[in-house]
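What follows is a structure written as structure tokens; I'll ask about it next.
The complex appears here minus one protein chain, its other protein chains still in place.
Order of writing sets the chain letters: A, B and C. Residues in each chain are counted from 1.
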Amino acid sequence: MAQGPYSEKVMDHFMHPRNMGEIEDPSGVGEVGNPACGDVMRLYLKIENDTIIDAKFKTFGCGAAIASSSMTTELIKGKSIDEALAISNEAVAEALGGLPPAKQHCSVLAEEALQAALEDYKKKQQEGK
Amino acid sequence: MAQGPYSEKVMDHFMHPRNMGEIEDPSGVGEVGNPACGDVMRLYLKIENDTIIDAKFKTFGCGAAIASSSMTTELIKGKSIDEALAISNEAVAEALGGLPPAKQHCSVLAEEALQAALEDYKKKQQEGK
Amino acid sequence: MWYYICLMKRIYFDHASTTPVDPRVLEAMRPYFSELFGNPSSVLIEEGAEPRKALDEARLKVGRLLNAEADEIIFTASATESNNLAIKGLALANRNRGNRILFSDIEHYSVMNQADFLKSLGFEVDYVRVDPYGLVDMEDLERKAKPGTLLVSVMMANLEIGTIEPIREIGLLLKSRGILLHSDGAGACGQIPVDVRDLPVDSMTVSAHQFYGPKGAAALYLKKGVPLRPVMQGGYQEMGYRAGTENVPAIVGLGEASRIAAEEMALRVENLTALGRRLWGGIEKEIDYLHFTGHPTRRLPGHVSFWIEFVEGESLLLWLNLNGIASVSGSACASNVLAADETGLKASHVLTAVGVPPEICHGSIAFSLGPENTEAEVDFTLSTLPEIVGKLREMSPLYRKTLL
Partner (left out) sequence: MWYYICLMKRIYFDHASTTPVDPRVLEAMRPYFSELFGNPSSVLIEEGAEPRKALDEARLKVGRLLNAEADEIIFTASATESNNLAIKGLALANRNRGNRILFSDIEHYSVMNQADFLKSLGFEVDYVRVDPYGLVDMEDLERKAKPGTLLVSVMMANLEIGTIEPIREIGLLLKSRGILLHSDGAGACGQIPVDVRDLPVDSMTVSAHQFYGPKGAAALYLKKGVPLRPVMQGGYQEMGYRAGTENVPAIVGLGEASRIAAEEMALRVENLTALGRRLWGGIEKEIDYLHFTGHPTRRLPGHVSFWIEFVEGESLLLWLNLNGIASVSGSACASNVLAADETGLKASHVLTAVGVPPEICHGSIAFSLGPENTEAEVDFTLSTLPEIVGKLREMSPLYRKTLL
């Protein structure tokens, strides 16, 4: 059976997205969008003791965008904030078994959503102090 | 069986040329050539009492040139000089069941050869007087 | 992960992209590959005679489909080539008529993307607007078809939104102003009646692989007496308009597909219209926040296109595919996933032209049905679509059930 442009991993995460949904009362939320492509990605984090104990996402976007969101939540769960911040878009794409060149930006979007969510968390922390 | 560009009549005269050869001591000979195409046609006439009693040809040329030569000799045999002069290239082409547009000039060549041969005959007649 | 779908019979609703070769067409082509393989230009040898005859017959058949004379049909290798030959060829051969060329806003890339090349040759290119249904805006055309205009290109039917253009009306206007009209009939010729004696067009593109003929064969109808300059030079084939050894089997296939299309068109149109209505009606009933694109009635039979709020097109396309249904999306992301980079990812110019806002036109899907499709397939699709839409909306951060 011939493959489409997406790896099996991408299709797996597209068909069975992990951690899809919302977190009530999240520690941080990040929403980013790419107007050129129309993708919008929202990432929810639950953080305790500097550790991401839960992550969920909602994404409006193509197969690569959904898979990148799903994979990102998987990659960051259980990680410390610093470890999570070190996760690059390349790492997301790699974990997905690669993305077509025209779709690399979807993994960038995921990285940006993560950063925005952590930003939001830090802001909330400071406000809370 | 599909046809080539030539009619069956043309192919018949090409394969079985009528009156091919030379006439010894002819009443008139005409030779014409088309340098663009490389055809050369020579027509021999035997004329008695203003009537073409024999005609022969030699032709270096394509299928249409050979068929036009052959057909011309057939058409003029037994005709009076005036009748022969009235035979146009269209008549030759028509008698052959038509010629492809690019090959019309071959029938023109035949007409010219005939005219040249009759010219030659007249000249000889005048010289003979 | 993709392979489980192999077990199901696929539902092919993407006839606008390409169609399978009709078995009768393949049968007609078969002898010309290895037996009657001769070069049709080799007319003086036996081997060239049958292929030459086959070309002549194919030309007659395509002519009959369009109500054109055989010698008004030029064979090419693709609709793209026909469009390039027509537009560049007419422009270059008719410069005396003017310098201005008009394209409708919803032409196919094989017309649209010629603009830069034409400009580099010194032509001016302008665009004619369409209304929200995708119909050429006649007032805009009247305004823009001003003196100095030499050529207008308006397609017969748009395969993304299904709309059939008022070519007759357009042609009459242009004729009165001495302006040439090319019409890209790919996907229309062979599907709906097209009569070039009735339509005032100077040229018309025909594409075999969009009506059960083979890929690699297309035609350009060129009205007798209209000057055209060839854009590909070489040997003297196709009356001098298109050089290159003729692709005999493919051309034979185009001829046979034309014959079949002419004979079976009335029945096909009837069936496809009914199937299309069933699909349209069902979708309308099942899905909210849905917008059909194109004209509701002046459209290709069996063509249903729409976009859905809060649903991205590629994801919808992928899920339909996973459920065994082949369709196409005008979504930016779906349109060029193989491009070398993301600069190709623009929202469809067709959808933007009919007024779909670029940021929400990513949900566009077109279903284009063919004569082998069935009511059962339509019904299966209708039963599947709501579930997929629900799943994707569930995932969308933009969607709030409470808002609806």
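Basically, contacts are C-beta pairs under 8 Å (C-beta built on N, C-alpha and C of every residue); 3 or more make two chains touch, one makes a residue touch a chain.
Computed from a predicted structure; not experimentally measured.
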Omitted-chain contact residue, chosen from C:Phe117, C:Phe292 or C:Phe380: C:Phe117
Among B:Thr59, B:Thr72 or B:Asn89, residue touching the chain not depicted: B:Thr59
Touching the absent chain when the full complex is considered, from C:Gly98, C:Pro214 or C:Gly330: C:Pro214
Missing-partner contacts on chain B, residue numbers: 1, 3-5, 8, 11-12, 14-15, 17, 20, 31, 35-42, 58-66, 100-105
Contacts of chain C with the absent chain, listed as residue ranges: 2, 5-6, 10, 12, 14, 17-23, 26, 33-35, 37-39, 41-47, 49, 77-81, 83-84, 108-110, 113-114, 116-117, 209, 214-217, 231-236, 239-240, 243-250, 314, 317-318, 321, 326-329, 334, 336-340, 344
Chain A residues touching the omitted chain (full complex): 1-5, 63
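What we mean here is this: only the chains that are shown with their structure count from here on.
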Length of the line joining the C-alpha centres of chain B and chain C, rounded to whole Å: 56
Chain centre separation (chain A, chain B; CA means) in Å: 91
Touching two or more other chains - residues of chain C: none
Residues of chain B touching at least two other chains: none
